[in-house]
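Quick one: this structure, given as structure tokens, is what I'll be asking you about.
For this depiction, one protein chain was excluded, whereas all remaining protein chains were kept in their positions.
Note that the chains take the letters A, B and C in the order they are written out, and that residue 1 is the start of every chain.
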Amino acid sequence: MSEAHAHDLPFWRKYVFSVDHKVIGIQYTITAMLFLFLGFSLVSIMRYQLAYPGRDIPVIGKLLGGSIVGQTETGYVLTGDGYNALGAMHGTIMIFLGVVPLAVGGFGNFVLPLQLGAPDMAFPKLNMASYWSFFAGGVVMLASFFVKGGAANSGWTSYPPLADIATTGQTMWLFGMVLLITSSLLGSINFIVTTVQVRAKGLSFFRFPFFVWAQLVTSFLLLLAFPPLEAAGVLQLMDRLADTSFFLPSGLVVSGEVQTQISGGGSPLLWQHLFWFLAHPEVYVLILPALGIVGEVIANNTRKPLWGYKSLVFATIFLGFMSFIVWAHHMFMTGMGQTLSTFFQATTMIISVPSVIILTCMIISLWGAAIRYTVPMLFALAFLPMFAIGGLTGLPLGLTTSDIQLHDTYYVIGHFHYVVAPGTLFALFAGVYYWFPKATGRKMSDFLGKLHFWPSFIFINGVFLPMFFIGMAGVLRRQFDQTEQLHGAAVQGLTVMASWSAWLLLISQLPFIFNFFWSIFRGQKVGANPWEATTLEWFAPSPPPHGNFATTPVVYCGPYEYSVPGQKSDFCPQNVALEA
Amino acid sequence: MASSSEEVRKHLKTYYIVFGSLAVLTIVTVTVGFMHLPIAVAVAVAMLIACLKGSLVASFFMHLVSERGIIFWILALCVFFFLMLLLVPSLTFFEPDYSDFVDGVSGSGR
Amino acid sequence: MLAATQYGNYGLWSPPMVSVHGDGVDSLITTLHWFMFLLFVPWAIFFVYCLVRFRRRAGHTASYTLPKAKISKYGEIAVVIFEVILLVGFSVPVWAEYRTRPPVREDRLEIRMVAQQFQWNIHYAGPDGRFGRTSAEFISDVNAIGLDESDPAAADDVQTINDFHLPVGKDIYVRLTSMDVVHSFSIPTMRVKQDVIPGMEIPVWFKIKEDATSENLRAEMTRAYPIGRVRWDRLRHHIATEDYKDRTGQVLLAKGGSLGGTFKAGAELIDKLRQAGVAEISMQPRHPLELVCAQLCGNSHFTMKAQLVTHTPEGFDEWIAEQSKEVTFDEDF
Partner (left out) sequence: MSTVAIPHDIEPHPMTGMYNGKFGLWLFLASEVMLFGALFSTYVLLRVGAPAGTWPAHGSEILDIPKATFNTLVLIGSSVTMVLAWASLKMNDVAKGRLFLLITFLLAGTFLVVKYFEYRDKFHHHEVFVKEPVLVGGKEYMNVSGHLTEDSPALTRAPRRWAFSIPEYVLIVADGKYAAEGHGESGAEAGADHGHPEPIRIEGSNIHRLTDYGPWHSTFLATYFTLTGLHGLHIVGGMVVIFYLLVASPSMWNGRREKLINRVECTGLYWHFVDLVWIFLFPVFYLL
């Protein structure tokens, strides 16, 4: 109720089991960033095997040991299962424990109620439960590395029957996923109710900042797409723990043994449908909040309204809806007939249209601007071409005919990494730099920010650009050693280049890590609105107290009233009526 | 939404009627179930009765009749996605006709 | 001798292409990439132009309103039209050919392919064109597909492991099944990919271009590699086309020999060749075509490949006849 009351809380209630959306948002942000770093570290080890197959992993090889790294005559080398486990867990950690918790759990929790002028989330306790469910899911996933047989190693897609017969790590993966899904459901219910019911007076739907729209659509995706995966997870758990045969057909022969003790009669394709029913919307769960952040940062730093705000909103809603009916384009190679393949090719082409509209609106917003090259703006601007490359390279994968050659090759890896790594991750960095002053009252160092941006920008392209060529050459993903195959050996040089870029990219994150912690304590102190922004979050004190706003804000105008002619400053806050 | 206690009192009778209808429909569906109708008819009748019962529960017990549109739209979205989830996999399962082999011998046919 | 570029070589862009329908796949991929290039480059130029022209500087302010930009609408419509063309004009017809119009029974060579962790079991019907019965109860180390020897149709059947022989210029129809997990039948050089799903039998069909026999391809892919750029990783599946000797006349790398089985052995050999003053070595792939698995199927997934040998139709018949004369279960593999 009162501020004083909140300050009376013991430490563990205030910062650990907190119900304050800002604390939860920061908890999410920090946990998710740790997971992102872990996910990146995992892939750095994989990249050594890819670049120098079968050779001794220097320095850390000996430390890893266990089920991931085995000792051979050439030294400490990744095992096949270890490689697959790293691959599966890299995907899982990056998506479910890194990007989504950061984009939705972190930024959504911290920024959304502030932008809505709300004192907190609609259900603060559910919000806390959501974070701790996520945390528990993360712990289960991490613990799976230490069980017999190592972590899940059937790919992040966990296709049965392989996943049905995999080691214990897969069971833990499934339990972890159930926890993460629960967390997402709690979070998304909270976001939707907060957005619709707890917004400030005067903040009608078309006065929402674009970020709010992005989070709202994302929440609906999480709410409706995750349950089928939960169902699939339960079914796979039953297969693994109760010997059912949901995904196992009759007459399986595993390692030369006829499986007579299972009933059979299931279908491996069933899993793929249930899985991709989630996993395609999940792509938009990864990208929409990023678009939201980029929209905010661009509007703020171009000092003009976003061009085509309504088109942006409708395109986002349409994108969200369409994302539910394109999923089978991940399954073109399962032997699909003409009708279905045409349907899914068509929906896939249709879904590219709103993406094009969004990108067009963003780039036309630059026209007539007065661009401030702040660090968040650099990341947001870099996002645009990277996202464009990611989007364009989706085209050949969305058409069955070209997909025949490119399906499951590095081209796919390049494509979706361009969307989520230089795409979403750059947007998330923009968000961290942009809202850091709101969370701490201090700005992150500009110099270190630029030192972070430029090498990251160069090396991230160094990692993923070669992948299009590697994929074009036909090299398949999830290959422990691509030189085992003739076409893989031919482009091994590019793989080496990608690996070195990845390691340099890892080093390029050091300025950020230093900057982040240094700026919490030593960063330049700034006021409530250092970016001269218009949206409501900037009119709460920095950092905002429990309950956020000193007086409940009332909204008078749209979200991006920058450089309005005839006004005395170049920005008109939402909670201040425009001068006549 | 019924708010005052008088309005609620008027609803009490509805609740008992709905309860009675649900019980009767349950008996009907069981009886029909034992008549061994052709499978298509049996499915149609059973699903029809189930939908009827379901809408009674949703409309009156869950007061959906007196809610605003927003819930309908969200539920309609769910129903649409559910139908997609039902229809699309069945098409991938059954559309391709591969009965074109030289001889019907196969190690593990479906 | 064939023209050097007829089927292409392994390198930076698409791998060699030897199937008939593959031309359609490749032309779509090429067209798409031109389309992407044409979209991206003007977009990028506009982007960079904006970044420079509309930077914040003294005397420049942002404009609140913007004249209605029709260009975006035109751009979007153009994208849509182009996508429709790609879909209807390129993708759907090729896919129809690839997926829904199997070659007629009489003219095609039918082959059964039974995938298992981590090998391809290939079952040929033999000269009589009829497959013998298979059943799980007969599965053994030497009979991976479980062929019933008592079935008369099985008498001339041929089964091989990871040794895939095909005739050129003939419709090939492969019936795919899997014994354990999901695999994927992928021949990158033929633009063929099809998941192999346990519990289902899925066919895939294609035709190899005339002349694309292993022999011709091997000749076409022969290259001279300057010794300084020879890496074992790159050329581990290649063989030398002539003898390379050191100064004493001892053969370091014999014709038909490879650089060795491991990175270490390869590096040593390359070193010796360099010291012996060999300037370049002429090499060709041992098996120019491969069948690989494109769906993660376990810890040795990457080793699941079959050498693909293409014969002239006559050569193929000879090969089949010879194989079926031997004991039914080929002990070589």
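What to note about this one:
Note that a residue touches a chain if its C-beta (ideal position, glycine included) is under 8 Å from a C-beta of that chain, and two chains touch if they have at least 3 such contacts.
Just so it is clear, the model here is predicted, and its values are computed rather than measured.
In the entire assembly, the chain absent from the figure touches the shown chains A, B. From the set A:69, A:192 or A:540, the residue in touch with the chain omitted from the display is A:192, counting the whole complex. Here one chain is not drawn; of A:99, A:166 or A:274, the residue touching it is A:274.
Subunit B meets the missing chain through residues 1-2, 5, 8-9, 11-12, 15-16, 18-19, 22-23, 26-27, 29-30, 32-34, 36, 39, 42-43, 46-47, 49-50, 53-54, 57-58, 61-62, 67-68, 70-71, 74-75, 77-79, 81-82, 85-86, 89-90, 93-94, 110. Subunit A residues in contact with the hidden partner, per the touch definition given at the top, are 1, 5-6, 8-9, 13, 19, 118-124, 126, 185, 188-190, 192-193, 196-198, 223-228, 230-232, 234-235, 238, 242-246, 250, 260-267, 270, 274, 277, 546-548.
Here is the rule we use: only the chains that are shown with their structure count from here on.
With centres defined as mean CA coordinates, subunit C is found 48 Å away from subunit B.
The distance from the centre of subunit A to the centre of subunit C, each centre being the mean of the chain's C-alpha atoms, comes to 33 Å. Across the assembly, subunit A contributes residues 249-251, 267, 269, 334-337 that each touch 2 or more other chains. Listed for subunit B are residues 96, 107-108, 110, each touching two or more other chains. Every residue of subunit A that touches subunit B in the complex is listed here, in rising order: 224, 228, 249-251, 267, 269-270, 273-274, 277, 324-325, 328, 331, 334-337, 339-340. Chain contact summary for the complex, subunit C toward subunit A: residues 10-15, 24-26, 28-29, 32-33, 35-36, 39-40, 43-44, 46-47, 50-51, 54-57, 60-64, 66, 69, 72, 75-76, 79-80, 83-84, 86-87, 90-92, 94-96, 98-100, 116-117, 136-137, 139, 141, 179-182, 184, 186, 188-189, 191-195, 197-200, 202, 231, 233-237, 262-264, 285, 287-288, 290, 292, 294-303, 305.
Contact residues on subunit B toward subunit A in their complex (touch as defined above): 77-78, 81, 84-85, 88-89, 91-93, 95-96, 107-108, 110.
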